[in-house]
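Some notes on the structure that comes next.
Every protein chain but one is kept in place in this view of the complex.
Here is chain A:
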Amino acid sequence: MKILLVASFGGHFIQLKRLFEQMQNFISENVTYEFAVTEKDITINGAPAIYLPNVHRESGLKEKAVSFYNAYKIFKKVKPDVVISTGALPGLIMCFIAKLFGKKVIWVDSMANYQKLSFSGRIAKFFCSVCLTQWEHLAENDKRVTYWGKVL
């Protein structure tokens, strides 16, 4: 099984690395991980991450279209069975591409969002296989949102 872990550089990426560490006990011969991050020259335990160009909500339509193409190229190259993202918009786009190709997609909303899901999370919950919040109360009244714990 190949798992692609995607995040924007900064807090999203730090949460992704923590999640990866939590999953270390489950690394066996038949599981491989790849990272994609919105910053160049990043390595995780010595392995280089794939560079995914950044995009924001305020970016122009053309930039957004290009970001779908960038995500598609990486998706085709990595051929993951599962995509996991801790945000933000570039991760959401990668999740969307993976979903189009019938892959399992897990969204982990950032711990920063304590009162409501992030903008990306509120979209992710409609198509991801699992949409996770890291705050219990945000999963209480929404069937599409699940709480399984935190990256703490």
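In this text, contacts are C-beta pairs under 8 Å (C-beta built on N, C-alpha and C of every residue); 3 or more make two chains touch, one makes a residue touch a chain; residues count from 1.
In this section, contacts and distances are computed from a predicted model.
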item	value
Omitted chain (choose from "Transketolase 2", "Carbohydrate ABC transporter membrane protein 1 (CUT1 family)", "Dihydroxyacetone kinase subunit L" or "Glycosyl transferase family 28") - UniProt protein name	"Glycosyl transferase family 28"
Residue, one of A:I50, A:V66 or A:V82, that touches the chain absent here	A:V82
Contact with the hidden chain (one of A:A36, A:V78 or A:I106)	A:I106
In chain A, positions touching the absent partner	1, 3, 9-15, 18-29, 31, 39, 42, 56-58, 82, 84, 104, 106, 108, 110-116, 118-119, 130, 132, 134-135, 148-152
